[in-house]
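Scroll down for the structure; my scribbles are underneath it.
Heads up, one of the protein chains got dropped from this complex, but the rest are sitting where they should.
This part shows chain A:
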Amino acid sequence: MSMTDGPTPLQTAAAEQAAEDREASSKAPGRSSLRPQGKRKSGYFSDRWHALSRQQQWAFLVVVVVLAYMLPLINPPIITTEPGNNFALACFDMARFALIAVGLNIVVGYAGLLDLGYVAFFAVGSYVAAMLTSPDSPYLHIPYLWTLPVAMAVTMFFGVMLGVPTLRLRGDYLAIVTLGFGEIIRILATIIPAMKGQVGFQNVGHPPGDGADGTPIFSNSNGVPWYWLTLTIIIIVTLLVGNLERSRVGRAWIAIREDEDAAEIMGVPTFKYKVWAFAIGAAVGGLSGALFAGQVGFVNNQKFDVTTSILFLAAVVLGGAGNKVGAILGGALVSYIPLRFTAIAEYKYLIFGIALVLIMIFRSQGLLPARQRLLAYGRTALNKVTSRDATETKDMDKPPAGPDARAAGQRGAEA
């Protein structure tokens, strides 16, 4: 049916909209000064990015990726973590954290489920790799590279196991239960004899291949190949997650994060999608754990405490929850700062803390805030949006804005 069937309510619409404008402007009189028009700080990079053409974006990406691969070889002065820490190993550690942050970002950033026990999945992944490759383990042994998919599958299973009973809880309650889960895994590793507690597993496997001098390429002391392997995995995972983000699944996650009840009555099977977020996030965490176990070559129960979980969460929040590139940056940074300042050992966590506080003050949405608008309509729509209204993007948590947003919207409509 069209307007012609029922024009009555519409003819008066203009007058009533005017009245309603008055209502809206009287509602939030003080807010206008908070937001400068036209430019918003936190979206600066993403705006610049989307102003580029597709080719420019690709060219830029290629340069960034090549630079990222070259990073441990260039070993840039100032940036380097040496002499305190081997820079290539530091790069691997940054990559490991970045991968974890990408995984946790699915759970916390997209689906909005606060998970304080993410280290448990990391631990499960580590133990899977260790128990399937270490000579200390009496079980079946398989080549190291095969443990990566196995670790993902096993952690995914754990994700579902944890998710099904707990995802009926919301917010704080979920956070507390996941916190407990993290501890359970750590304590199980201590008390189950087969997991060898503090003794742990030595000589965890590594990918095959020997260098010219007969030593394995993927040795514990050589960070470069491990870094390259992890970086490659990050790129693959990020591409996959990006596709997921733009799909129906991604939209469902964002809807759940924004308002779970509303998502449910829009026809989103919220429970199912929450379990999926947990499972996929867990799989990435497990993958990272398996890589870590391989590089370090030793797994015991000492590395999987609550502090580590909080650090993972800090990486996601710091980078910008809901933005995968932000998560990569945040993860790398959380790992990098303490490594960089090892030389002044007493102060390294002071510097770390100050850095976190400063970032949160100046970029409260994270380094790269989530671009929530990209969800449904892909690039064309997005470009239209960015060119038309650069104003209203960041403050989605804030209640209806004042006259400036309104004015901006009208400008957008006229354009």
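Here is the rule we use: contacts are C-beta pairs under 8 Å (C-beta built on N, C-alpha and C of every residue); 3 or more make two chains touch, one makes a residue touch a chain; residues count from 1.
Everything that follows uses one rule, which is that contacts and distances are computed from a predicted model.
Trainee: Quick one: the chain not pictured, UniProt calls it what, "Branched-chain amino acid transport system ATP-binding protein", "Protocatechuate 3,4-dioxygenase subunit alpha", "Aspartyl/glutamyl-tRNA(Asn/Gln) amidotransferase subunit B" or "Thiol:disulfide interchange protein"?
Mentor: Listed in its UniProt record, the absent chain's protein name reads "Branched-chain amino acid transport system ATP-binding protein".
Trainee: Would you mind spotting which of A:Pro138, A:Pro165, A:Pro193 or A:Gly267 touches the chain that isn't drawn?
Mentor: Only one listed residue reaches the unshown chain, and that is A:Gly267.
Trainee: Which one touches the absent chain: A:Arg251, A:Lys274, A:Lys324 or A:Arg340?
Mentor: A:Arg251
Trainee: Given the full complex, what residues of chain A touch the hidden partner chain?
Mentor: These residues of chain A touch the chain that is not shown: 1-3, 5-6, 8-10, 12-13, 16-17, 19-24, 27, 248, 251-252, 254-255, 258-259, 261-270, 370, 372-373, 375-377, 381, 384-385, 388-389, 392-393, 395-401, 405-406, 409-410, 412-413.
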